[in-house]
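Scroll down for the structure; my scribbles are underneath it.
Missing here: one protein chain of the complex. Every other protein chain is in place.
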Amino acid sequence: MSTGTTKLDVVVSDVVPVNDLVTRFHFRRRDGELLPTFSGGAHVVVEMRDGERTRLNPYSLMGSPLDTREYTISVRRDDVGRGGSLFMHRSVKPGLEMVISYPVNLFSLDLRAKKHLMLAGGIGITPFMAQTAQLAGAGGNFELHYTCRTASLGTYADVLQQRHGNRVRLYHDDREERIDLDRLLSSQPLGTHLYVCGPAGMINWVRDRAAALGWPPETVHYEHFAAPQPGLPFDVTLAVSGKTIRVGEQQSLLEAIEAAGVDPPCLCRGGVCGQCETNVISYDGKFIHNDHWLSEEDHRSGCKIMPCVSRFEGKSLVLER
Amino acid sequence: MGITFRKETFRDDFTFRNSPEHIRRFPFPFHEDAYMYAVNIEPHVVGPKGSVLENLIDVDEHYVAEMQDRALVLAEDPLRCQSLPHMTLAGWDLLELLMEQQALGYPEHFTLERNGDRWRWINRPLGIDDTFTFGDTSTLPYGPMEYITRQSQGDFCILDQRDGNLWMDAGMVTTQADWSLDFDIGMNFFEWHAPVPLAHEKGIFTRALKFLTNIQQGKPARRLNWTMTINPRLDTSPENYHKWGPDRGTVTPENVGDKVHLRVELQSFWRLPRSNGIVFPIRCYLIKMDELVTQPKWARRLHRVIRDLPEELATYKGLTRYRPTLVEWLSKLDDGSATSPGFGPD
Partner (left out) sequence: MAAKTIISRPIYGTLSPQPGKHHLFIADAEGALAITDMAGKAPPGFFDGAEIVFIAGPEGKHIAALEALKPAQLHLPPSFASLLPRLKQTLTNAQMGLRLYLAGTEGLIGQAMQVALEAGIDHTSMQTEHRGSLARRMQCVHCKGITENVTTQPATCSHCGLLLLVRDHYSRRLAAFQGVCINAEDRSEIPPMEEAFP
């Protein structure tokens, strides 16, 4: 929902198959400078230009926040998804220039915690790579429990055990090793925070058991990727200035209006101040309201829109601008 | 060329003055002839040369004197600078931000040399030349937040972002308009704003919070806030209210121009990279009425704003005792003619 983070021009510096399903990608800045530092758990959104189509996928940064000469992400190939991971596996080679967002963190550590208990399933290990590196660098108290299907699919398990010794426990499905979750959750000191990242089923199971065993919700953190989708392009008629504009995929409605030489009042460009409120004269389609200014009723009425953050899908839209 | 730093005081004999250039660059906060709360947040981008926005962190002619006043406040009351234990990493984030911005904007006064994690910081106006290890508190004379904010104008609040809310978990607060860091530290966004009248009902804080929790690295935002102070006193803390409060009763028609000051806060909001927190610098600017009215547009506009200000706001901003005297004094400079839109002087 971020109204456009700053973008980074990068080049792919390495592509490393890790196992049958997972490949690691390394990025460096095209201008050779250090990449921005970040907090463990942050992700970047990678823009994938696949011919006519642009996809945006978030991937957790795996490297240590203490070393930002490059960013590394790991992508698990998903043969039945929307195609983003396939694109990465098939079309991204060293030397390719790409654009990524600045780091954004929706899964951050609670630094008040007296202990961080981490549960990872499969590719969910990635944010914990960065977080364990960050905590180890600062002498933090953590424990990581990592379930994977087989040893070979235990991406980075060796690396983690080498770095952190018995603070890492592994569980292999094919050897019938299971996390004894109830026992684990019943034996943590007060002030522990719990972090889980993995398949939806695993996250739900952990959250349910934690609640039943008395863990307050504020102490249970789970990664939920808010995958921002590029909007579909749409056409708009500006009735007052007599112009027709096309709002591109990567552009906000406000930016498109401004590009046409019309300057609505605006201030925050983030959907909260109300300055750019615009009346809708007519429409045939549906609104995608992303603001926090208009009321529910305004949203439903179809009479108003906040062009800095909201979009439209449909046949026609006429605005009073 | 650099800045010529003034020797002046913000207490006792109050020798603080603005040079003519600093009067014209003053961040006058009213763009129209009335005032009400709004979510007046906008992107914090560099503004015109010669304005307070020419650098994102502004250092002006009052820098040295302000830092001396800060040191006095802290010596009297160390509770003005506090950092809850989990906020040290955010303190390092802030140290990096302020060193980079001050060195970038004022290379004749500040230099930052980075060699891996061995950093050297030179602050010529304050005579500081320190080499330290970034991330290692034992290599600095104070914790990182205190170290750098003793060298930066304005107050700084560092907010931890958790559970969709912002928590004031660290701060250096010596130039505040009447709130106590020691009391408010640990509160969340709604709690520390609780005493502000009217704004909560208008949904101002809910919207502001949504915006702030979404601020991203590299895209800071800003807004202006204002109040008034009698005498150019930076330390108008509740802790010392029993010392400065009586000043409000000393305003007479003869001394308005000299004693009554407009106090403007340029607030900005920056995402901190390693801690994922937000830093909230509150940069304070003071101008006495005699200086302000050298810009006729400002004189007329300020008269109208203060005259028509809703009672609850006037009370909350502490203007009640001297408002009539101030309005009377300003009215003589208001011939009723139109004021141009926008903040700047004509």
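Per-chain residue numbering starts at 1, and chain names A and B are given in the order in which the chains are listed.
FYI, a residue touches a chain if its C-beta (ideal position, glycine included) is under 8 Å from a C-beta of that chain, and two chains touch if they have at least 3 such contacts.
Fair warning: this is a prediction, and the values are worked out from it, not measured in the lab.
Enquirer: Among B:2, B:43, B:186 or B:324, choose the residue that contacts the chain missing from this document, as touch is defined above.
Expert: B:186
Enquirer: With the missing chain put back, one of B:20, B:116, B:249 or B:341 would touch it. Which one?
Expert: B:249
Enquirer: Which residue among A:54, A:219 or A:237 touches the omitted chain?
Expert: Hidden-chain contact among the options goes to A:219.
Enquirer: For the chain left out of this view, which of A:32, A:139 or A:189 touches it?
Expert: Final answer for the missing-chain contact: A:189.
Enquirer: So that we can see where the missing chain sits, which residues of chain B does it touch?
Expert: 79, 163, 180, 182-187, 190-195, 200, 238-242, 245-246, 248-249, 321
Enquirer: Quickly run down the residues of chain A that touch the omitted chain.
Expert: Residues 112-114, 185-192, 194, 211-219 of chain A touch the chain that is not shown.
Throughout what follows, only the chains that are shown with their structure count from here on.
Enquirer: Could you please state the distance in Å, as a whole number, between where the Cα atoms of chain A are centred and where those of chain B are centred?
Expert: Centre separation, chain A to chain B: 34 Å.
Enquirer: What residues of chain B sit close enough to touch chain A in their complex?
Expert: Within the complex, chain B contacts chain A at residues 38-43, 84-87, 89, 160-163, 206-208, 210-211, 214, 216-219, 221, 273-276.
Enquirer: Inside the complex, what are the residues of chain A that reach chain B?
Expert: Going by the criterion above, the answer is residues 1-3, 5-6, 36-39, 42, 65, 102-105, 108, 110-112, 134, 138, 218, 267-274, 292-293.
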